[in-house]
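Right after this comes subunit A.
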Amino acid sequence: MIVALILGFALLLIGIYGMLSQKNLIKIVIGFSIADTGTHIIIVSIGYLRNRTAPILNSAVDISKAVQQVVDPIPSALVLTAIVIGLAVTALMLSFVVELYKKRQSLSIDDYQELKW
Partner candidate 1 sequence: MDIMIKILYAVISVIVATVYGLTLGGVVQKIYARVHGRFGPPVWQPFIDIIKTHGKRVSISHGIMFYLGPVFRFAGGLGTYLFIPVIYGSVVFANFSMAGDLLLVMYFIFFGQLGMALGAGEGGHPYSPLGIARGLSQMSTFELPFSLAVIAVAIQYDSLNITTIVAAQQGSILNWTLFTNPFAVIAAMISLLGMNMHSPFSLVLAPQEIPIGPPVEMNSSFLAILQTNRGLFTAAKLVLFMNLFFGGATNLLIMIVKTFFIYLVSVIVGAAFPRFRPEQSFRFFLKWPTIIGIISIIFIVYF
Partner candidate 2 sequence: MDKKNIKKIEKEMKLANEGLPEKERSLFSDVRPTSVTPLNKYLEKFLNWARAESLWFLGFGTGCGAIELRPLMTSRYDVFRYGIAPRPTPRQSSVFIIGGYASMKTVKRIVRSYEQMQGPKFVIALGSCTINGGMYYDSYNTINRIDHYIPVDVYIAGCMPRPESLIAGFNKLKEKIKAGECDGMNKYAENFDWYKKNQKRVIKDWNMPDFNW
Partner candidate 3 sequence: MIKKILIIFAMLGLFIVFLPLITNFEFSQNLSELASKYVRGSVDELNSQNVVTSVIVTYRGLDTLGEVTVLFLATAGIGFLLKKKNKKSKKRVASEILQTASSFLVALIVLLGVYIFTHGHLTPGGGFQGGVIIATAFLLLLLSDVNMKFNHTILQVVESFSGAFYVVIGIIGLVLTVGFLNSKIIPLGEYGTLFSAGTIPIIYSLIGLKVGSELTNILDTMRGE
C-alpha cells in the first residue's frame, strides 16, 4: 500500500499545484478537492496493515484474535469525517464561485483583486 501513500502525496501536490497555477476559480476549487482527496488517501493508507482484513468482526474474523487480524479502524473512522468535511467545504466554495460569477461574470481569479495592500 506504499503506492497508495505515494499516490496520496502525489494527488496532494498536484492539487496544490493546481490551486497555485490555475486562474479559473472552479479549477482552483477542483485543485483543492484533489488535494483533499490526496489527504484522504494518505489517511487510509496509514491505517493499512499488511495481510489483514477490514475491521468488521463478522464471521470472517476470529473475534478472540481480532486484534491480530484486522487493520487499524481509527484512520478509517477519521477519513469518513474528513471526507464529509471536505465535501462541505467544497460545496461552500463552489457556491461562493457561483455568487462571484453572478456579481462579475468572470471566473478568473485575477479579476478579484480590488482588495489589496
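Quick note on selection: all candidates are chains of the complex that A comes from, given by their letters.
Heads up, the rule we're going with is that a contact is a pair of C-beta atoms (placed from the backbone, for glycine too) under 8 Å apart; a residue touches a chain by one contact, two chains touch by 3 or more; residues count from 1.
What you see is a predicted model, and the numbers here were worked out from it, not measured in a lab.
Undergrad: Pick the candidate that touches subunit A in this complex from 1, 2 or 3.
TA: Candidate touching the shown chain: 3.
Undergrad: Note which residues of subunit A are touching candidate 3 in the complex, please.
TA: 1-2, 5-6, 9, 12-13, 16-17, 20-21, 48-50, 54-58, 63, 66-68, 70, 72-74, 76-78, 80-81, 84-85, 87-89, 91-92, 94-96, 98-99
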